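Before any comments, here is the structure.
Each chain you see keeps its place in the complex, though not every chain is here.
Order as written gives the chain letters A and B; numbering starts at 1 within each chain.
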Amino acid sequence: MVTVTIWNEFRHEREDEDAAAVYPDGIHATIADALTDHEVRTATLDEPEHGLTEEVLEETDVLLWWGHIAHDEVADEVVDRVQERVLEGMGLLVLHSGHFSKVFKRLMGTTCNLQWREDGATERLWVVDPGHPIADGVDESIELPQTEMYGEPFDVPEPDRLVFTSWFEGGEVFRSGCCYRRGNGRIFYFRPGHETYPIYENEEIRQVLRNAVDWASPTGGSPRTFGERE
Amino acid sequence: MVTVTIWNEFRHEREDEDAAAVYPDGIHATIADALTDHEVRTATLDEPEHGLTEEVLEETDVLLWWGHIAHDEVADEVVDRVQERVLEGMGLLVLHSGHFSKVFKRLMGTTCNLQWREDGATERLWVVDPGHPIADGVDESIELPQTEMYGEPFDVPEPDRLVFTSWFEGGEVFRSGCCYRRGNGRIFYFRPGHETYPIYENEEIRQVLRNAVDWASPTGGSPRTFGERE
């Protein structure tokens, strides 16, 4: 069974009434409810070592990352540790505003900047790679009636595979589902999510999260041997 | 100076009043007007060998391709010849409904199928790769007030670089500017264009065509030697 750790900054939900109304137990708890076929634990910013000790990461197959207003409070030492584990093979799902997390910027090497607007208008995520397992069971598009807009340009390396592209009512587009491999690790950036829109209650979004966890789970491989040779 | 051959099916403009009104001398003539810094010739389906003799192709640096209702009338022998020249280094720009041309399908290896709707609504082409020379001088997006919609999925190999993604008023998205390399040749698929909307009169679209011709022009390289070695 795949072991998943859901990391959440968990500040909005404790400080903001609107967020608490949507995610009373935290975004991580709602996401955990979606991953019923996986062994799930959660970790949050204000725990010691942000809940991401070496032991926790060692036992984690796939790490999910949600952060927004406190990216800078994440200790570089923990970022190092997460990066190292991804390169060794741990999967990583970066959600929504996690695009600006230290972890994602570290692994991408770019600013990960974008355009945005808080307008609560409609988003439609189109599957542009219908053969991808992350799109399994999804219809040709997923419609979210109210979202924050993210628009291009999105300053990330060209994805290995682009699975979703979003259409926004206000006139923008965005590469919303981007697959990368770094070292042995599989990384999936998935745009949907917000602290006050109930995106992670959406059944299609939950299906994508489940698919992405399975896709990002470590697979076997060959030795990763470096250094001097005889 | 880059030598360009603009190939046009040239049927709509001779058979259909609406098309003739927009492109009285043919789509190829209008495109030729946009390529003022290039040495331009044109070729059409009903010429002998479709105007694409070995000599013409030999002298062509970049070939543009517009076709729609008569893809099947293009002789396989000419398709073979174009493919061979692209692999040797000739650039190829495939425009709009050229996605279904024998030449493009041959080079892609896929159906090149897509979704579409003739609704004459607005399209906005977003630059998703602002560092790409094909986007030089273009603003963050190009707006076309009336177009035919093309929607995902678009059955092509994952592009080497995606330069434009289109937003359509009716709710769809499309990868509208796709770069490929096959053999030594550079290929750019560019969605805009239609027989009755004056897309190729649009100055920003013309800028993209000029940029794409320059990008697709052959560059030097190393020997392409195959066969038995000693």
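Just so we're on the same page, a residue touches a chain if its C-beta (ideal position, glycine included) is under 8 Å from a C-beta of that chain, and two chains touch if they have at least 3 such contacts.
Bear in mind that the values here come from a model prediction, so they are computed numbers and not experimental data.
*Asks:* With 2 copies placed here, how many are in the full complex?
*Replies:* Full complex: 4 copies of the single sequence.
Everything that follows uses one rule, which is that only the chains that are shown with their structure count from here on.
*Asks:* So what angle, to the nearest 5 degrees, turns chain A so that its CA atoms land on those of chain B?
*Replies:* 180
*Asks:* In whole angstrom, what separates the CA-based centres of chain A and chain B?
*Replies:* Averaging C-alpha atoms per chain gives centres 37 Å apart.
*Asks:* Which of the residues in chain A end up touching chain B in this complex?
*Replies:* Contacts found on chain A: 124, 126-130, 140, 151-154, 158, 161-162, 165-168, 171-173, 175.
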